[in-house]
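Handing you a structure now.
Here the complex is missing a single protein chain, while all its other protein chains stay put.
Let's look at chain A:
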Amino acid sequence: MLLIPCPWCGERDESEFCYGGQARVSYPPDPWELDDAEWAEFLFVRDNPKGWFAERWVHTSGCRRWCDVLRDTATNRVAGSSRPGGALPEVAV
């Protein structure tokens, strides 16, 4: 079980959360500018690192707010969390 540090509630069991995938993927500023390949990239392609990954979790059974978490996908170590878009800890890659 992962222990997720909610920025508002503190560390809670993973079972209180739902996963939201890669953090900080923003909607295209001008959708009309995108060609099919760029849409495919936006819709279907996300980073998939073996290592540090900034990801989104929503504290469904708690404060019901989203946060960003920095987790190592190879070891499950969690470096820290922030409000969406906030500062995450520096990690050595």
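Observations
We adopt the following convention: a residue touches a chain if its C-beta (ideal position, glycine included) is under 8 Å from a C-beta of that chain, and two chains touch if they have at least 3 such contacts; residues count from 1.
As a convention for this text, contacts and distances are computed from a predicted model.
Matching "Probable sugar ABC transporter, permease protein", "MotA/TolQ/ExbB proton channel family protein", "Metal-dependent peptidase" or "Sarcosine oxidase subunit beta" against the UniProt entry of the left-out chain gives the name "Sarcosine oxidase subunit beta".
For chain A, the list of residues touching the undisplayed chain reads 1-2, 14-15, 18-19, 21, 36-37, 39-41, 43-46, 48-50, 53, 55, 71, 73-76.
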